[in-house]
Each structure stands twice: as structure tokens, then as C-alpha cells.
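Pasting in a structure now, in C-alpha cells, and then I'll have a few things to ask.
A protein chain is absent from this complex, but the other protein chains hold their places.
Letters A, B and C name the chains as they come in the text, with residue numbers starting at 1 for each one.
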């Protein structure tokens, strides 16, 4: 941490800053300059609340040098963390995983059909919401417990791993019983009670970036999960708020190499929410893989015109099939490959079953 | 809802849209134009998911005309809702309420001293966090249950109403037992499970705007609370994310007259989080009252240099005293007044006590 | 400037940074810390391009300590600069100036009527565009030279000072011949050729903040004008881009105290463009004065329903009259006053006439 003094700061004011830093248990290193003095704070300043020092007379600015997160950082762990949500379905290695399926679980027929279609096209995991966060209390809120049961049926039919969202602590327990990976949605990225509960649930977590979250904010939220002893965390870019309402969100693909440099955790991208427009999903999914994403999560519905939610951004099954073929070509162009369930199965064991 | 067709949409495509609207149980009214046709959907379209129609061939755009919220709207209820959090402490009338106190409850001495200071200066309610949402899991997270007890002590000493934040369903129950008003913070504005719990807790709710929330998003979140049968909701502007990091947030004061036109609920403003800079709190609190705010919530600490959180944006007690005097002059200039606890007490009963 | 090295930076990498700084003609001061080393650059670093150093191996980050602007800074000049655009019409002192008038000059009748109305209500300067920057090439672009002549007529009829926009170098010369103050619009805030021309034109300049401009960007653009030897610059907040499209722009009133602390130049606010909604102009103009603005620039049209541009955000003359009365009360509440032309005239000379 560096404390930048005002141009006209007095010697007493500088001395006061030094004293306060020492009272806080750190060493202070004043560095006089031609225009102004800065005072360095030496020691692990991860927990220092700079606001106390910012409030002192003569202080112009406090600059944090060390990063505010720890366990998620590549400085903490240099090699990639591999997150294994089911046998052979591993994020963070050379292979790119594709998670696909409808926005919401609507019926057994719908989810099983969707699962078969996306598996045939090349997905390794199935998405589908049982608990849905909707901006209106009067919108369809998901099938709840019944939705989870239908996801389990779809897994038994196809062998796909299951990724589904939890909205609260009670939901975490229910989802953890059935799913292979607990999704925390963008609206809950800074719901710290939920993050802690997910961290303790004993399953991998897919954490989506909030609409106003900086990269640092995202990593700080992941830190809550790791702080509970769970390092099986997949981060996900899904679009942030911007001033142009032509797309639902602004899909920030630079977040992928940014996160991968700062953290050892895998990073995937969601072009469906990232754009909100069906015909933009394919080019932006290609772009995400080209940018280095460790996976893609994409909405596919057997019949988007009849979807209860997000119909306008869901791919038709045949569009998804073409997309996977394009992604294979892109992955190959950058020296990676798209995972297949066959390769997953050949790697091993039977599908995980519901307890 | 209006469905705008492509320039080159065929008669069949238009007919298809009409059919789908009718299948959904509404009437369709095609309106051919020189360049393109629009199709109106007649009926209460509050619950219509336009995405099904957006997905149809030939559709250029779907435009929602009716607002997506209902009970929070001035179309639903024309006169202001008065939210009474304690005897005489009423938001939404002619009087402006001032909520003040430290970011966090730190000790009995700190919170009681703060309460006495802000009461003496003219506040009618005390703020202070017992449960703190912190971006780092390693930062001070609040005193929890002990913090609530200390808030109750401060109320008994001063008669101030208590406003404090709840972070999860369990916290809502605890806070509701003690506080006069449950605060839902910006990070949880779209934590719908928490909103529902707060709506059922039997106490007024102060709902802060999220960092990426539009005015519509804020009103939709309030709708979750009203949908549980609780209309005692105070909305709060506290700054949104913007591209200039010179201030912690961008304080959007236009939100005040916008909300007051669209909704019957009272709207207050938090210049402490809205700016994050102590010397900007006073001018922006004045501006908020001049813009028509029904109240102000401001951080004041007996000793900001030693605050465990938000020290740099907390006012010194004597600064707060001057601020209240300025607010009285501004309120008077626009035909309103700043409430006082004396006037509250003369209006009635003893302070609410802890159960 | 401070160079923050990587955690694992080698002694050679640090030495290299020191060498490069010394090659650039500055002194380098390495400061080893427990986790990482920082290297301070001593000397006036206003012109240092840090990107050369950022590119060196082992460098994590370069942090600029000195501000990038000079002559606009309060560190350069401590007392307020008074900008006098006409006899008695001075920005930056105790008095608040009100600039009012239509978006565009449309006809002699329209501009003279508007001028009389706003003068009667209390304005000291007249706004009105002769050259209009329109997002469409097919929209009304202003009356050009004829518009300037009509503004001169309106001044002769009323004594109001004239503020009008220039769009290019040629326009600067034309505007400078007639107007009392040259306005540079938000879209041209970083049109450096135009800023230089305005700086050399021998008239005061009103510089509007760009839609994506930080406070620092705004001050840097003003620096271009001062660098030409002209310190008669008024800055203007007029709303920035944000994610909520309910208002045309997001009116950032905190910019007022921010600029006033960092710079000696006066700062005014434009609630008409800042909100884009007529019924929000009055509360936000009040808020701007309460926040400390040195003036207000507001759109008023004799007949807004027939305005050729910006009709929806123009006040009716009688609304403007009420607004000025409210602003007087607010100004008085914070120890300032609203200037009047009468007081300007009593202070002195005849209106400036066109050459």
C-alpha cells in the first residue's frame, strides 16, 4: 500500500501517517519526492483497511499494490486448477467443455429431448434451471424440486453431467443432492451467504460474473468459496451492463485472458446471456473459444418458439450442431480440442447417480 | 406489447404472429404501415414473455408498452405511500427524515456515542451494520447478534429508530426482532429469496438500488416485497457503477424525481456510498434534498480515523451537525421541512422496545 | 510515478527499470518491500510516457502520482478564476449566473421573444444554437451565419450576454465575432484542433463534458485551451452515458464539487441535456445549485411544442420563471445569490455590441 501525500503536506502530517501505519502493526517507509512525498506500507497488506489512512489530514490518495484476493491468485498457485464435475468432464485442461440445454426445465419430455439433442451434437454437460431468478415476481419461477428430479432423469438417459442454479441456502442443499455442479447466477455474485453455503456443499461451483462486477470483484467472490475449503470453482463471463441496449448485455471476452492470467481457476463463457440474440450466439461462441475459454455454456431448446423463458436467445438444435462443428475447427486452430462424452466415458466410470 | 415486423415480412409471417398471439390468449391487432407492419397485442401483457414472439420469422422487434411492475406503480395507487418506521418517523410526507450513524456497530461505547451525537444534531433514525457484506471474506464482517443488541441499547438511550441490514433469510428474522426497518443492500437487490423473506417479516424495508440496476429493475425488486403483502418500502439511491473511478460510485440524483413520478413509494438518498468521499457528502446531501428526496441516510462516526470500515466517507460529528442545519435551509427553500425527534415524540408514543 | 515490480521480479529486472528511468532523465528510487519492490521516479513526471516502462520485463504496474494536467489545477493557482463574459456577468464568484434560451435559433421572432422572456425571469445570458451538431445529417443543422446575426439582435434588445456553439475552426472565428462566450459541445470535447482554435479566439469558452469523459479527461481538454494562453474557461456538466436509457444522459452532479476541488475554473451544469426530460429539469437545476454550481444553462422555448429541436426538454417560459425563484431560495440557503442583469448593469457599462 502506498500513501500519496498532498503537495503541501506538512512534516507533521507525514509523521502522523507514519505513526498510524506503525500503530496498525506495519512498517512505514516515507519516500520524499520533488513534488510530494509518498509513504509505503510494508507487510502483507491484504487485510489493511486504507480508509482510516485516507481520512488523515494531508493525504491525497491511498494506492493498493498487493491484490485483495489470495487463494484464487496465480501468485498463490501457479498451475491451472482442474475442475472435474463428472468422470471425464474436466475444466481447465487442454479440452474445451460444452454445457448446453434449455433456460428452464419445463417438462420431462422437454428436458430429456433437449439432453439427447445436445449430447448427440457434442455437449458433455446439460444446463437447465429448476429454480429461476426472474426480475418479475409474476414470471415463471421454475419447477423447483420437480425440476431437479427431471434433470436426474435426463442424466440417466444421456450420461451428461448436470449444471443447475441455486438461489438460496436451502436451494444449495437441494441442488447439491442432484447436480454435478452448482451454478451461482450473476444477480447473486455478491450474495456472500450463498457463496459460503455453496463453498461448503461438497460440489463444484460455476460462478457467473455480476452485471456490474469488475474482474477483481469476480475473483473476490470466488475467494469466498475457496475460503470455505472448496477450490473446484469455474468462473463464467456472461455479459455486463453497458450503455447500448441493442444487446441484452455487453459480452466482455477480454475477461477470459485477464482471469486466466490472474487466477489458476478455469474460465468459461455464456454467449446466450452475453448477447441475448440467437443469431449472435454462434459468432460469439466461436470468439470465446478463440479467446481461450475453457468451455462454453449455451442455451438450446427443442422448440425455442414455445420456451417459457429466454426463447429469443435459445439455439435451435440444428444450429447447436453446426456450432459445435465450428468450435472444433476453432479449437484445433489454437491447439486445443473440444471434449466429447465418448472420450469422457472411455476415460472411465459410469455416470454419477442421484443419492 | 407491439410486434414490429421486418420491412420485407410476408403476409404469412404476419399471420403467424397473429396466430401465436391468439394462442397465448390475447387479441392481435395488425397495423400495416408504408414501410412495415406492426402488430399490437391487446390485453394485460404484464406477464407476456415476448421472447417467444421475438423468435418468429419476420419479426424485427418486440416493444413492451405496459410497465412490467404493478403494485409499486403510481398507476396502481396515486397518492404517496407513507412508511412509518417508528412513532413519528414517517417517510413520504412533507417532512424529510435523516438516518445517520456509523457504517458498522463496533462497540457499545461507539454506537451509543454515535447515537447521542446524531440525535443531538437532528437525526430521527440510527444506521449501523451488525451484518456487513464485505467484498473480501477476510474483512471485518460485523458483530452479528451482539451488534443487534447494541443497537437496541442505543435506541433505549436515544429514542432513535433503528435501520440495519440483513444479508440472508436467517438474518432477516434476527434483524426483524430488533430493528424498526430492515435494510436490503445494493449487492442483494436482486436476491429474490431475501426480498421475499423481508416482505414477510412484518417490518418496513429500506431497499437500496443495485450498482447496475435501472430504475425499472429497482421497482421490479420492490414489487417482490409488495407481492408478499408489505407496502412499507422505502427506496434508496446510493450510487451506480460508472467509468470514472474518481468517486466510489456515481450518485444518480435524477433517480429521485424519476422514481417519485413512477411510484407511490418514498425515495431517500445515501450520499456517503453515493460518493465515497467525505468532503463530497455535504454538497451531495444538499443536492439530494433539493432534488426532492424524502430522506437522507448518511455515515457519521465518532472517530472516523479509527472506523473499522468506510472511515474515509464517514462525517465527523461536527460536520454532520452543520450538514443538518444546511439541509433545514434547503428544505425550507422548497417548501418542506426536516423532521426532528422532538416533533416525532410530541406526535406520540414511547420508543418501540425490543421483544 | 511509481513502478510496481512483479512478486518474482529479479534483481536484474529491477536494475533495468532503474537504468531506463535514468536514461529518460529522471532519478530512480527503488523501495524493496516484503512481497515486491516498487521503484519511484522523481522529477516532474507530467510528460513521462509510462508505457515504455510498463513494457519492461518484471514490471507489474505503473502508477502515476502527479496529475497529468497543470495550468487548470488548483495546485497551479489556488484562488478561483473569475470568468467575465460580459460586463457584470462573471462566473466563479459568489453569484450564480443563469444562461437560458432555446436549443436552436429558429427565427428573429422566436429568439427575441425567448430573450425577453428569460431576461424578464432573471437570466443574465442567452443560449441558442446557430450551428447545431446533429446525429443525423438529415436533421435541421441550424441557421448558421444568419443565426448569429439574430443572436446579436436579441442581445441589443435585451442586454443579455450571448453563449453559442462553434463546431469547427471556421465556426470559431464566426462565433467569436458575435458571441460573448464560445461553447464547445460534448461531442467535440476531445476535438483538439477545435480546442486550440477556441483558445486563440480571444473570447471566453464554455467547455462541455463529453459523454464518456472522466473528470480528468475534462480537465485535460481544458488544459488545451489554457495552453493557448486563455484562462477564461467555464466547465459544464451535461450528463454522461449510462446503462439506464430512461433519461437521455446520466446527470453527474458530484462532478461539480470534484472539479471545484481540483481546479480553479468555474463549473456550471446543464440540467436540460443532463436529463432530457422537461419535468426533471426543475428538480435537477435546484440540485445543481445546492451542490455548488457556479451557474446553470437551461433550455427555454416560447413554444416548446413547435421547437425544431429538443422540444421535449425545453421549459415553458412560466416554468422557467418559477425555477429562477426556487434557485434564488436555494442559493440563499447556502450563502450565495443568483445574479441579475440589473445588478450587472448597475455594476457598469453598456452591453457589448457587435463589431
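The rule we apply is simple: contacts are C-beta pairs under 8 Å (C-beta built on N, C-alpha and C of every residue); 3 or more make two chains touch, one makes a residue touch a chain.
Just so we're clear, the structure is a prediction, and the values are computed from it rather than from any experiment.
A.B. asks: Can you say which of C:8, C:52, C:146 or C:261 touches the chain missing from this structure?
C.D. replies: C:52
A.B. asks: Would you indicate which residue among C:26, C:69 or C:320 is in contact with the undisplayed chain?
C.D. replies: C:69
A.B. asks: Which residue, B:164, B:242, B:272 or B:314, contacts the hidden chain when the whole complex is considered?
C.D. replies: B:242
A.B. asks: One chain is left out of this view; which of C:42, C:82, C:120 or C:227 touches it in the full complex?
C.D. replies: Looking across C:42, C:82, C:120 or C:227, the contact with the absent chain belongs to C:227.
A.B. asks: If you put the missing chain back, which residues of chain A would it touch?
C.D. replies: Given the touch definition above, chain A has residues 212, 214-216, 240, 242-244, 246-247, 250-254, 256-258, 261, 274-275, 279-280, 283-284, 286-292, 326, 329-330, 332-334 touching the missing chain.
A.B. asks: List every residue of chain C that touches the chain not included in the displayed model.
C.D. replies: 20, 46-47, 49-52, 54-56, 68-70, 133-140, 167-169, 171, 187-188, 190-194, 196, 210-212, 217, 220-221, 223-224, 227, 240-241, 278, 304-314
A.B. asks: When the complex is taken as a whole, what residues of chain B touch the one chain not shown?
C.D. replies: These residues touch the chain not displayed: 2, 4, 7, 29, 31, 33-36, 38, 40, 42-44, 61, 63, 65-66, 75, 241-243, 245.
Just so it is clear, only the chains that are shown with their structure count from here on.
A.B. asks: Over half shared or under half: which fits the residue numbers at the contact of copies chain A and chain B, same or different?
C.D. replies: Looking at both copies, the contact residues mostly coincide.
A.B. asks: Ranked by contacting C-beta pairs, which pair of chains comes out on top?
C.D. replies: Of all chain pairs, the one joined by the most C-beta contacts is A-B.
A.B. asks: Averaging only over C-alpha atoms, locate the centres of chain B and chain C and give their separation in whole Å.
C.D. replies: Once rounded, the distance between the two centres reads 32 Å.
A.B. asks: Report, in whole Å, the distance between the mean C-alpha point of chain A and the mean C-alpha point of chain C.
C.D. replies: The answer is 40 Å.
A.B. asks: On chain A, where are the residues touching two or more other chains?
C.D. replies: Those would be 241.
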